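The complex appears here without one of its protein chains, the remainder shown in place.
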Amino acid sequence: MTRRYVLRKVIGALATLAFVLAFNFALFRVLPGNPAQILARNKLLPQDAVEQLEEDFGLNESMGSQFVKYLQTTFQGNLGISYTFREPVSGLIAERVWPTLLLIGVSTVGSMVIGLLIGIYGAWRRGSGFDISTLGGALVFYAMPEFWLGILLLILFAATLGWFPISGIVTPGANYTGLAAAADVMNHLFLPAITLTLGLIGEYALVMRSSLLDVMGEDYLNTARAKGLRESLVLRRHAVPNALLPTVTLVALNLGFIISGAITVETVFSWPGLGLLTYDAIQAPDYPLMQGLFLLFTAAIILANLAADLVYGFLDPRVRYA
Amino acid sequence: MSLLEVRDLSVTYRTQAGSVPAARNVNFSIERGEVLGLAGESGCGKSTIAHALLRLLPEGTTTSGQVLLDGEDVLTMKWGALRAVRWDRASIVFQGAMHALNPVRRVGDQIAEAIQLHDKISPKATGQRVEELVEQVGLPGRRARDFPHELSGGQRQRIMVAMALACRPDLVIADEPTTALDVMIQAQVLNLIQSLQADLGLSMLFITHDLSVMVDVCDRIAVMYGGEIIEEGPARAVFDTPVHPYSKALSGAFPRVGEERFRRAPVGLGGDPPDPAHLPSGCSFHPRCPEAFAECPKVEPRLYDAGTGRRAACLLVRSKNVAR
Partner (left out) sequence: MTTGIPQSPGDGLTPAPLVSDPEAKVPPPEMLQSPRRIAWTRRRRSAARTWAAYRQSKMGMAGLVILIVFVLIALGAPLLASRESISATGAEGTAWESPSAQFPLGTDNLGRSVLALTIWGSRISLFVGLVATIISMFIGALIGIAAGHMGSWRDSVLMRVTDWFLAIPFLPLAIVLASLLGASIWNVAFVIGITSWPGTARLVRAQTLSVKTRPYVERARALGAGNWHLVSRHILPNVFPLIFANTILVVAVAILSETTLSFLGLGDPLSVSWGTILELAFSAGAATRGAWWWLGPPGVAILLVVLAFTMCGYALDEILNPRLRRR
């Protein structure tokens, strides 16, 4: 991969991050309901905390120096203090990161693997019963709010049948260790993960399918056949790798969807991750927490997009030499 | 025994509109070391024939007839035997190398793939052979490590030729190998193909719509129209003294320096090639034929004798024979 390509992508990502920082700042200062006003209204915080915040964020100074202060505090990792929890936002985020990563990780991997396989098989056996029913299924799952699916699954499998727990990440009170603890978490993870996975599968399947259909019309597949390659190898060695390329970018594009999915699904299942934290922040409303989460989510997406660009450049030689 | 003998080859595509005959009762043969040219307008069925010879047509096509390669019928071979035959005994130089090559794999790897499929030799030996082949087509050996988009059109086509020769086939089918290229590059690639054919004693089926190119490269020419062969004979003879009215028009369309009739108006043929789904009755050429007469829409002509080693599917030829 050329250094120029990598450099270009990295600089692009940094520029976007800079914009987002500025945007984040503007949102909470310029819009009606900026922190100064809110602080004045807010009755949750004791006076000394209010004064501390005012100093930290320089709310009594000019906009320019506020911005500088904002940049300073953000780069130091100080994202403010949560109104509701009375704790540093960064600490709260660090606590809740792992459950969310677990949920998102499992769901992304699951949906990618299953979705890609479905897409490949659907394209290969285009028009078959399998293909049509999976297309219909993907459409239906796309059209429903993913949290609603979660609610239905919760009602059926947790509330009614009792097969899975209703909420949380561990059974309260039971102090499992080692393997039993892991099993307990898995048990709690199952329903939220299935919900998020089902929501994502459709898109992977659809993109892989259409990408593979595009590739299947290409001449170089016929060249491979003419050389005497078996059909399954033609698919595996030539068609699928080329069809996979758009899917890589899809992962990055999907991140926005994954994050909103995480927020709502964690709310439904009371899964103690960043999503539930966001929900709590909304209810208060807890602006420092919201601001910190917003910055985190956006930065994560920018980085993920950068990673996807670099991976794509590694996979597709036509792009990296441009 | 001829190297390749095609008997009554017919290919029908199944479309939403019904069955479309792309090739009808095609017969020809190629001897060892011989180059047969297959000429005709777009849509006359030339590429279909090329693909049919190695059973590379898409699903939904019906093929009938026989394709005898060294006496064995390709069309009825088992898959395993067919895959062994492909590339090893007969290979194809495809048109439009940009699309016929996998864009994300190095060209050398793609040539190596062909070798690995048929010859069990070590990777190192394969690499050497690949370099040899690349140099044989006039490119420096290190170009094997390039990706298709890093090569020019002419270079890509040379790679296609190199790839076609990888397993030392008896027969090379060149499907419009120079059509997508600039004229200057065309000449280069044609020269390359010609010299390789001469050096290696290859048999070739050379497909193109450009008759003037064929005359130099081919020993014999077969002209196709509406899915059928309508004239066949020695290359020079067919080009200089065509017998079938279509061949006359095709040959006549290529301007010759000095000939009076090319100085003013373009010499061409009105109308369009026939729609394979709705072929005209009798002789499929009669609607456009300047020499058509009353019997033409009624009788479908076979290939009639038209001189030594020459045949043409025209009622005019038949009547000439009758008259003799």
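In this document, chain identifiers A and B correspond to the written order of the chains, with residue numbering beginning at 1 in each.
Here is the rule we use: a contact is a pair of C-beta atoms (placed from the backbone, for glycine too) under 8 Å apart; a residue touches a chain by one contact, two chains touch by 3 or more.
Since this is a predicted model, take the numbers as computed values, not measurements.
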| note | Only one of A:73, A:187 or A:260 touches the unshown chain, namely A:260
| remark: The one of B:252, B:276 or B:301 in touch with the missing chain is B:252
| field | Absent chain, residues of chain A that touch it | value | 15-16, 19-20, 23, 27-28, 31-33, 139-140, 142-145, 147-148, 151-152, 154-155, 159-160, 166, 210, 213, 255-256, 259-260, 263-264, 267-268, 278-279, 282-283, 285, 287, 290-291, 293-294, 297-298, 301-302, 305
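Methods note: only the chains that are shown with their structure count from here on.
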| Which integer distance in Å separates the CA centroid of chain A from that of chain B? | 54
| field | Partner chain B, residues of chain A touching it in the complex | value | 218-220, 222-230, 238, 241-242, 245, 315-318, 321
| message | Applying the document's contact rule, which stretches of chain B touch chain A when the two form their complex? | response | 51, 54, 56, 83-88, 91-92, 94, 96, 99-104, 110, 113-114, 117-118, 147, 149-150
